[in-house]
Structure formats: C-alpha cells, structure tokens
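Down below is the structure, laid out as structure tokens.
Here the complex is missing a single protein chain, while all its other protein chains stay put.
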Amino acid sequence: MNWGSVSEFLAMGGYAGYVWGSFGITAACLVLEILLLKARRREAVRRVG
Amino acid sequence: MKPPRLLDAWSAVVRRDLLSALRHRADLLTTLIFFVIVASLFPLGVGSDAALLRSIGPGVIWVAALLASILALARLFSGDYADGTLEQLALAPYSLTFLALGKIVAHWLATGLPLVIVAPLLGVQFDLNADALLVLMASLLLGTPTLSLIGAVGAALTLGVRGGGALLSLLILPLYVPVLIFGAGAVEASAAGLGAGAHLSLLGAFLLSALVFAPWATAVSLRIAVE
Amino acid sequence: MLVISQLGCVRGERRLFSEISFEIGPHTLLEVRGPNGSGKTSLLRILCGLLHPAAGRVSWNGRDIHELGEEYRAHMAYLGHASAVKDELTAHENLRYSAATAGLAASTTDISTALDTIGLSGFQGIPCKTLSQGQRRRVAFARLYLCSARPLWILDEPFTALDAAALALTRNLLESHLRSGGMLVLTTHQEVEITSPHTQRIDLGI
Partner (left out) sequence: MTSRINWFKYSSPASFYPLAGKLIPAFFAVASLLAVCGLYIGFFVAPTDAQQGEAYRIIFIHVPAAWMSMFLYVVMAFWAGMGLAFNTRLSSMMASAIAPTGALMTFIALWTGALWGKPMWGAWWVWDARLTSELILLFLYLGFMSLQAAIDDPRRADKAGAVIALVGAVNVPIIYFSVQWWNTLHQGASVSLTRNPSMAATMLAGMLIMALAIWIYSIAVVLMRVRSVILERERNSDWVQELTEQQS
C-alpha cells in the first residue's frame, strides 16, 4: 500500500492537480458521452413514432 | 477516322482544362497572388531580422504553397460538376482514373507549377542564399504535384457539399503534413550543410505513391459525387 | 438489347420505385412518364450506370452493365439536364473536346456539319457563355449527331428550352436514329410525337 492516509492519497505527492485533473476529465468525458448517447436514443425513438 | 484511343482522350482532357484555365487567367493569378501575399505577411508579423527570416523562410514559403494549392483545388472539379461535363467524363468509355489524372495534371500545370517559378522571388524576401533557393524549387517541384494529387481526392469528395472550402482544408491539410515536413526540411537541411538528398528522395517517394493511389481514389470519389 | 429486371431505387430514405422490369431491343423507343419527383431522372441515371440501384439489375446483351463497365459505355450516349457545355470555350471547341473525351471519332468537318445542321452555323466561333440557353441546348444536341455509331441513347428531358425549329430538327435526328436500328430511352413533359417502329411506355407516377 503506497499511501499512509487518505489525505496523502489525495495529495498524490504534490501532483494532485495533474493526476486528478487527468482522471477527472477522462471520467467526465466518458460519463458525458453516455448521457449524450441516451439523449440521442430518446430523440431517435421519439422521431420514429 | 477511327475512335480516339485512351491517350488521345487523356490529352484532350488536359488540353481542354488548360484552354479553360487560360480563358480564366484571372483565377490563376489570384492563386499566385495569394501565395505571394501569405508569404509576405510573415515578416510583417515576425519582424525583419534576417537571421530569423532565414530560419523560418522555407517553412513559411511551404505553408503558403500548401494554402495556395488548397485554395486552387476548389476549382479542380467544381466547374465540370456544375455544367455536367464531369458526368460525361464518368460516362466516357475510358477508365475514369486516367481521365482524373489528366485533370490533375492540367490543374498542376495551371496552378502548381507557377508556385514553383515564383518561389525563388519569395525566397529572396527571406534572405535565402542561392543554393537554398535551388533546393526550395526542387522540393516544390517534387511536392506540389503530390499536393494536387492528394488534394484532388478531397476536392472530389466535397463536390456540391456545404462548407466546401473549409471542409476541404480540414480533410486534406492533415494529409499534407509529411510533404510539408520533408519539403521545408529539405531546404533547412541544405542550409545546415547536411545536404537535401534524403528529403528530396522521400518527396519523390511520396509523389510516386500519390501518383499510384490518388487518381484511383479520386475516380472512386468522383463516381460517388456524380451519383 | 437492354434488359432491366426488378429495378428498385431509394433516394435518401424515400423509395422512388420498385419491381420495374422491361426490355428494349433495336428500333425501340421507351418513353418514361411520371410527375415530378417520381424518379424518372434516377431511373435514367441507373440505366446509364451513374447511379447504383437499390435492387434489381440492368444488363446489356446479357451481362450486367457494371461488370461491362467501359464496354457498355462505348455503346451508350447520355444527355442529362445539364448540357455539358463549357461556357468559356466556343461551340466548336466544346464539341471537339467532348467528342475526343467521349471516344467519338469526329473530324473537324463532322463537327462543323453537326453544328450547321442543328442551326448554329453563325455561332461556331464565339464562347458559349454568350449563347442563349436554347442555343447551348442545341450544342449539347449537336454531340448526338456524332454518336450515330452508338446504339443506345438515353435522353433526360431533351426538348426543354428548344424552340419549334430546333424541336423539328431533333425529332428528325431521333427518328433517323430509331430507323437505323438504334434504341432510345426518353423522358419528356412536352407532347412530342416521335414515330418509331416499336414504342413502349412506363409510367412511374402510379
């Protein structure tokens, strides 16, 4: 286990901004993509009717 | 009088396009003037320090050549597409690949070659010495036909499509990167005394592979556009 | 002999027509009728190989036209809505180059006589942009005089913008083509009576 405590984990050896920035942006992009796809599906189903 | 063979039809396509281009001399000049203006803007933006200009010169002239050829590409097929001549070419009893190559050759002669001839003038603006100018011309002579060949695929794909000019640049500029790198690189290498042999031979390789693939891809794209 | 079996065409998401089958032999005129937007032009473009059908096949002398490719195009002439005339070239230049690129044997005398017979004798040397729409249409039609060796003619509303004199000239040309064993596929809205040994009609409207 690399980390003594949760706060140490969050600090990420001083690179918190960069590491969490990267993972945060990636997670946000993936979630956004799925939400957009769900919206697109609802729109497609609505326009079929 | 027996029917024309493939070569006669091919030369007819080239001669017709050159004749049309000559009848629209103004359009040819606009491409050329655009090339000169774009290249001349950079010293105004970057400053007139000779050493700096010498180092960015080849890159600037090559980028200007790229943009000028993209500008000229819009007219490669659009005239024939609008008046129905393209349809007749697609219906000719010859391989559309060869006829498309004819159109690309005519287009290069009308717009690509003048860039090569004017380039040394711009080179002087960027304080390039004599053999750098020579290598610049050689690289452009090998590069501009490749630009026309690759660009022809994009021109055929964007026929009659909204946002043609900008879309054509977005499609084609990424594909121009290798030609730009080795084109500008050739002049830099010769200026640095390394000799431009490697770069020019690679440009030649790009040209040959473009000659093999691009007309065929252009013909496929034209058949899609004419559908 | 042109054979069409179960032809179907879809434009965008709209089904224009389906299950169209017919055969055209020598001396035959096929008239394609139908209201605007019924797919007449699409049908003709499928026949000349420009457009791929959604279903069905077009075969020439027993072989699929896309398989034949250049061979089929050597037996066919197509005149679409666009007259394929370059504005900056003169009528004579237009014909010379379009004949050469279309693989038609045509000497300069053939071209001048074609232009004379279609009534453009005084206009051969001036750029086509100065000609009227009707005259430009005559230039497009003049090319057909050079296509006498081609059995199959496919014409999409050829008579538009033609005046009475031009109509008479073109009708004679088409009738002589049919008499000499040629095949003609034609769409038109005008009532132009073309006498032909065999006439077939297709109505895409219903």
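As written, the chains take the letters A, B and C, and residue 1 is the first residue of each chain.
Operating definition for what follows: a residue touches a chain if its C-beta (ideal position, glycine included) is under 8 Å from a C-beta of that chain, and two chains touch if they have at least 3 such contacts.
Remember, predicted model here, so these are calculated numbers, not experimental data.
Student: Missing chain touches which shown chains?
Tutor: Result for the missing chain's touching partners among shown chains: A, B, C.
Student: Just name the one of B:P3, B:P178 or B:G204 that touches the chain not displayed here.
Tutor: Answering carefully, the residue with contact to the hidden chain is B:P178.
Student: Even though one chain is hidden, which residues of subunit B still touch it in the full complex?
Tutor: Touching the missing chain: residues 150, 153-154, 157-158, 161-163, 167, 170-171, 173-175, 177-178, 181-182, 185, 206, 213, 217, 220-221, 224-225, 227.
Student: Determine and list the subunit A residues touching the chain excluded from the picture.
Tutor: That gives, for subunit A, the contact residues 1-3, 9, 12-15, 18-19, 21-23, 25-26, 29-30, 33-34, 37, 40-41, 44-45, 47-49.
Student: When the complex is taken as a whole, what residues of subunit C touch the one chain not shown?
Tutor: 11-13, 52
Just so it is clear, only the chains that are shown with their structure count from here on.
Student: Take the average of all CA coordinates in subunit A, do the same for subunit B, and state the distance between these two points in whole angstrom.
Tutor: Roughly 44 Å, centre to centre.
Student: So what's the Cα centroid distance for subunit B and subunit C, whole Å?
Tutor: Centre separation, subunit B to subunit C: 36 Å.
Student: Roughly how many whole angstrom separate the Cα centroids of subunit A and subunit C?
Tutor: 60
Student: Out of subunit C, which residues touch more than one other chain, so two or more?
Tutor: Answer for subunit C, listing residues that touch two or more other chains: there are none.
Student: Quick one: which bits of subunit B touch subunit C in the complex? Just the residue numbers, please.
Tutor: Residues 1-4, 8-9, 12-13, 15-16, 19-20, 23-24, 79, 82-85, 87-95, 99, 223, 226-227 of subunit B touch subunit C in their complex.
Student: Using the touch rule from the top, collect the residues of subunit C that touch subunit B in their complex.
Tutor: Touching subunit B from subunit C are residues 45, 48-52, 70-71, 73-74, 76, 78, 80-89, 93, 96-107, 110, 127, 149.
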